[in-house]
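Note that this complex is displayed minus one protein chain, with the remaining chains in position.
Each chain gets a letter, A and B, in the order it is written, and its residues are counted from 1.
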Amino acid sequence: MTETATALALTGIWKRFPGVIANSNVNLSVDAGSVHAIVGENGAGKSTLMKILYGMQKPDEGTITVAGVQTQFNSPSEAINLGIGMVHQHFMLAENFTVLENIILGNEPKRGVSLDLMGARTRLSELATKYSLQVPFDEYVSELGVGDRQRIEILKVLYRGARILILDEPTAVLVPQEVDELFAALRDLTAEGITIIFISHKLDEVLAIADQITVMRAGTTVASVNPKQQTVTASELAELMVGSELPKPDTSENTVTDKVVLRVADLAVVNAGGKHVVDDVSFRIHSGEILGIAGIEGNGQAEIVDALLGIVAATGEIEFLETNIATWTTRKRREHGIAVIPEDRTRQGLLLEAPLWENRMLGHQTELPNARGALLNPAGAKKDTLRIVREFDVRTPNIEVHASALSGGNQQKLIVGREMSGNPKFLIASHPTRGVDVGAQAAIWEHLRTARAAGLAVLLISADLDELIGLSDSIAVLLRGKIVTTVDPQTVTPAVLGSAMTGAGA
Amino acid sequence: MKKRVLPRALLLLSGGLLLLSITRMLSGANDLTSTGTMSAAFGLAVPIGLAGLGGLWSERAGVANIGLEGMMILGTFGAGWAGWQYGAWVGLVTAVIFGALGGLLFGVATVTFGVDQIVAGTAINILGLGLTQFLAKLLFTTAPGGGATQSPLIFGELPTFTVNAIASPLTKIQKQNWFLISDISGLISGLFYQLSILTVLAVALFGFTKWVLWNTAFGLRLRSAGENPWAAESLGVRVNLYKYLAVTISGALAGLAGAYLAIVATGVYRGGQTAGRGFIGLATMIFGNWRPGGTAVGAAIFGYIDTLQLRDDANIRGLVLFGTLLLVVIAVLLLKSGRRNSGLAFMIFGIVMGSAFLSANSFPPEVAQVAPYLTTLIVLATAAQRLRPPSADGIPYRKGETH
Partner (left out) sequence: MDYLKRLGNSLLAPLLALGLALAVTSIILVAFGSDVVMVFQQMWGYGSQASSIALILNLATTYYLSAVAVAIGFKMNLFNIGVNGQYLLGGMAAAAVAGHLSLPSYLAIPITIFVAIVVAGAWAGIAGWLKVSRGVSEVISTIMLNFIALGVISYTIIRTHVGEDISVNVRGTRTIPKSGWMPGFKLANSDTEVYGFIFVALLVGIGYWFVLNRTRFGYDLRASGMSPSAALASGVDSKKMIAVTMLISGGIAGLVALPDLLGSSHTYTLNFPTGFGFTGIAIALIGRNNPLGIAFGALLWAFLDVSSQQLDLVGVPQEIVTILQGVTVLAVVIAYEIVRRNKVKAQQRDVGLALANQEVGA
């Protein structure tokens, strides 16, 4: 058997940002004509590595070798000149352009002054046939489904001569049948000598398609396995991803009562592409209970929150304190005691150009202490803001500064403090300690525990396993919009949790 | 797919012509489709259409340009100021340059400094008005034949010609007042009667625009700036450069529209002569679904309505009848397609207009005066649903920021 060439190799890659080491000592060796998967959780350093690979970032230390030659590249254009092409998770397509126009943009074939559309069509047909990536060239992208769009993105880089393709979470938006089509296309590509780097967290899929798998955790590469040569189970991979030690759960007393605060049945949300991003989800949360939702981001968590708030259309039953609230407006839901710590604080949780005390009122502008009747109560709001700043350790010189001036962590602390004030009955906490330092994180957890003991019901969505296991009374695992299993944080093992989150199967 | 819009606009045009013919027979207002009226209609369609074309160039690159009115005013001034001293052709070129400068200034504010596009457009309108008012007073008061708000007569004219071979026989047919045949003859002969060279230029520009934007790499990249500038940037397109070029061209076209108003339509610069045509131009662009063909048809329709102000009473009466019939037709179509509320609303409007027609012998000139603007509103209100503006139109873009 001939020795397989190395298409791409990374040695000793380091990348630092202010305050955080994103990649430390990353080593990667990708064989030509193979599918090489990089797996890891959120925050494992995959996205930084990917940016380095396609030229968006430069590594601080380390070497990159392409086809045996050590190189450097400073931009995506330089990377593509070396044959490395990026297929983004969030497609970069112009809806009102045809497929053809999207692919040739920036590299247009010309005949004199005009566009040589015929020539482009011929060239692209050849490519499409060679790699089995059929797309309708003259359709507007807006008419096309996700599978076609992905094929367009792949053709975009192939058209520019890429021999190494990097796919970022390519199956995140695909339904199972489309995943099969994609994998068939990938096999055809590798048969023609194209190298594929496949970044994912879905282990079942990775095991189906990859020739080699590199596992990342906490910014570094921890293992590299070859599933075609040695049997490796998904659970083993999951353990490598997640770490063999899980945080110790909190063993204090159980405060769960019998009173059902929120009952959700057959909740479903369909996105613009027709995909069920939330697929028949049902759960119950009692007073004094924290229900944790585990799962890699993008599996339906954000849409569940939007549905509960009434921001997005949903079908199914939502009962809050035994009243059907499915038809209630967002304001009514919030006024009746539903609080939310949003996932994207700058988009949904703050008014960046307003002072802190006005931000304290956001979401609660119709209630005390912020308002009395139709009038606002700035004095009350300011006083309460000072209290929140004190109790939740928001680092700021005063409460008149704009929210945009605070660091992300302090913004988050303000939001947490705001939402936990005013005696909510039900709290949706979406990544509540994201960006918060360890000391403050512990303090927020304590606030949550105290509130729970007093009867608060909490839906906790988080990617931080410490947080989930430490706070939840029960954890539901969300994958592709469905709850695949419910586990007990006291007894769950890393293998089981990791497998469920990544779809590796029990 | 791409050819969807033009047939739709032509269909509307033919339907409109049919309705117009019926109106004429019923009301006896034979001037509605006469050669003279049609010729004037095409004439007034030119400034509106050029403004719409200017808006199209800008919005296709993602910049909403409501400063067209100000740029057009700069154009009328440039034409008047250079025109009375050096002749019509110099006036024409000056108008285009002045308009382009306005566009460039607009580009600096929006593309480089990121000022909100509507705010910047409004500022350009204010500045354009102020600048021209000042300069007019300064320069024209002491000039022979001029005044504080009006330039002296523009010296010389741009050539106009009549293709008698076509216009003569068709005009004879038109004067026979036969149903539909005369109307179509009037329409065609009007096109060839007293045709200004600027009109020919305008038509050529429409065709040129279509070719450039849809058949060249330059056009593709410009349009990509308006559809998905982040995708374009990722493929190496210099988005901001294209935006700049687009708004400058936009200003130049608005300036050209101003040149038409000053040189061809009136022969002088006069304060207030743009009369909101910059905004009506934007409406034709929306009506035309941001495509040159549709914009041209829209301009023709608005130009026609604009003309009726200049015609006499009988025409206005005819116009009201036309409006009634049109509203009824739209109402029937809406009801048939199941949109009961809108259909009912239009039916009611139609009945109101119909009663007005039946009860009055003559209509005040204000009816014709507001007709273009009212039509714009109605068109926008009905067409809003099926439009396809460029995806990133009006959205601020900064190089390098992630989407």
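To be clear about the criterion, a residue touches a chain if its C-beta (ideal position, glycine included) is under 8 Å from a C-beta of that chain, and two chains touch if they have at least 3 such contacts.
Given the structure is predicted, the values throughout are model-derived calculations rather than measurements.
When the missing chain is restored to the complex, the residue among A:L207, A:L291 or A:V340 that touches it is A:V340. Touch with the chain omitted from the figure is made, among A:L155, A:L207, A:L350 or A:L414, by A:L350. Checked against the hidden chain, the listed residues B:L129, B:I166, B:L180 or B:A314 yield one contact partner: B:L129. Note on the undisplayed chain: of the listed residues A:G243, A:P378 or A:G435, the one touching it is A:P378. Only one residue from A:L186, A:M361 or A:A443 touches the chain missing from this view: A:M361.
The missing chain lies against subunit B, touching residues 66, 105, 109, 113-116, 118-120, 122-131, 133-134, 136-138, 141, 275-276, 279, 282-283, 286, 364, 366-367, 369-370, 372-374, 376-377, 380-382, 384-385.
By the touch rule set out above, subunit A reaches the unshown chain at residues 309, 311, 329-335, 340, 342, 347-354, 358, 361-366, 371, 374-376, 378, 395-398, 400-402, 404-406.
The rule is simple: only the chains that are shown with their structure count from here on.
For the pair subunit A and subunit B, the distance between C-alpha centroids works out to 48 Å.
Per the touch definition, subunit B reaches subunit A in the complex via residues 1, 215-217, 220-221, 223-224, 227-228, 230-232, 234-237, 388, 390-391, 403.
Listing the residues of subunit A that touch subunit B in their complex gives 76-77, 90, 92-98, 101-102, 104-108, 110, 113-115, 117, 138-140, 156.
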